[in-house]
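Shown next, in structure tokens, is the structure this report addresses.
One protein chain omitted, others in place.
Moving on to chain A:
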Amino acid sequence: MNPKKLTALAGVAALALALAACGGGDEGGEGGAGKTLNVLIAANTQYPDEFAAWQKDVSAKFKARTGAEVKFETFASANDELTKIQTSVVSGSGPDVYAVGTTFTPTAYSTGAFVKLGDEEWNKIGGKDKFNPATLGISGPDEQNQVGIPWVSRPFVMAYNTDMLKAAGIDKPATTWDELGQQAKQMTKGDEFGLAIAYKDNFDPWKFVWGMSVQAGNPLVDGKTAKLQDPTVQKAYDTYFGWLTRDKVVDPAAVGWTNPQAVAAFAKGKTGYFMLTTPTAINSLEQGAVKGKWKFALLPTVPPGATTRPADGVEAASILSGDNLLVADYSKNKDLAFEYVKLVTDQETQLDYYKKFGNLPANAAALQTLASDPQLGPVTEAAQKSVATPFTGAWGDIQLALTNVAVQSLPDLGKGSISTQQIDSRIADAQKAAQTALDRAK
């Protein structure tokens, strides 16, 4: 044979082989009890052994109920998950059930790759009523278009050092941001500081700004309009930066802190409040000098500069935080997928999951059993008073723009002062980015 022809033939053969290999990813297929359900779930680096045991346990229960196997696939970071969703969405095959973070749910929804939940689907998993109503806030853009089934909550709260508050003559933790600043000043002296804040964290800063703005009546997104260039947002950044530059109630080193570093600082027992944490930090706190001398409290819900919340303000104690379960549209095992969702959102499984990993139940009855726990009381309350961030595919970009204001302001914070003009010009940039993202939203 002519070498050229031979080359071409070999090339085509190899290509065909490779493509065939790419295509063969579906498992299960038509086989009754021999089916396998694929579940994509975040890896748990904090408790890897317990997590493996939990997976085994759930698999066994699922097999007993349905006869089918569950195969767990884990992802290490949100990016891994996104990549997995991308490839699955493009190829139309992959995991049947995804565990997706709440703030990422709108983005996942915008791909249109997940099953919209009608009455039939909700009934399959035991009805909508079994969930803490607040957790349904980010399941979809409206009641008719929900894709996310609440699985676990990780509401944000603050932790405070009981000894330090007592020593400063403070009898109960602050409920307004102004009061918080005042108390922080009372506790700041020598090497002791009022607040621990992770200024360099890539996720924390926007949560403060969103919370204070929502409490002041500005949800940041109004339909297709971004409302970042607004006095409420300006006041929020001013307060947030002011703790460090004006009030000097934060350790100057906090300019370089991420959230775990702020946890570590608070755990040393020389900080009054640690803003923005979740029950997953309990272990770290109990291992530090602060052991036995700290409690959780709700984050303030009255906006800065006010003593009561304005009429249009929302009592947002936390962003609606946690994980939702999404069933893939392309799944050939949708019934099994809903069976799995039902299993892991049942009261018993939810409480077991809480005990192992510290994630609060989304199941209302299960959450209620924890409300009487004095340590968890404020956290369960925060779970009920969580408010969803705007449900738009543009939210990822808006969140990024809000964080970027903080990131680009760090050098000024390091120098010890930041002007209103500087804040305003950075907010203007953020507004532009947010509006561009909203204009693209479909």
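What we mean here is this: contacts are C-beta pairs under 8 Å (C-beta built on N, C-alpha and C of every residue); 3 or more make two chains touch, one makes a residue touch a chain; residues count from 1.
To be clear about the criterion, contacts and distances are computed from a predicted model.
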| item | value |
| --- | --- |
| Chain left out of the displayed complex - its UniProt protein name, from "RNA polymerase sigma factor", "Tryptophan synthase beta chain", "3-isopropylmalate dehydratase" or "Sugar ABC transporter permease" | "Sugar ABC transporter permease" |
| Candidate in contact with the missing chain, chosen from A:T162, A:Q408 or A:Q422 | A:Q408 |
| Selected from A:G67, A:P252 or A:P310 as touching the chain missing from the view | A:P252 |
| Option from A:K35, A:K200 or A:K385 whose C-beta touches the chain left out | A:K200 |
| For chain A, the residues touching the chain missing from this view | 3, 6-7, 10-11, 14-15, 18, 79, 82-83, 86, 89-90, 107, 110-113, 200, 202, 252-253, 255-256, 258, 393, 396-397, 400, 403-404, 407-408, 410-411, 414, 437, 440-442 |
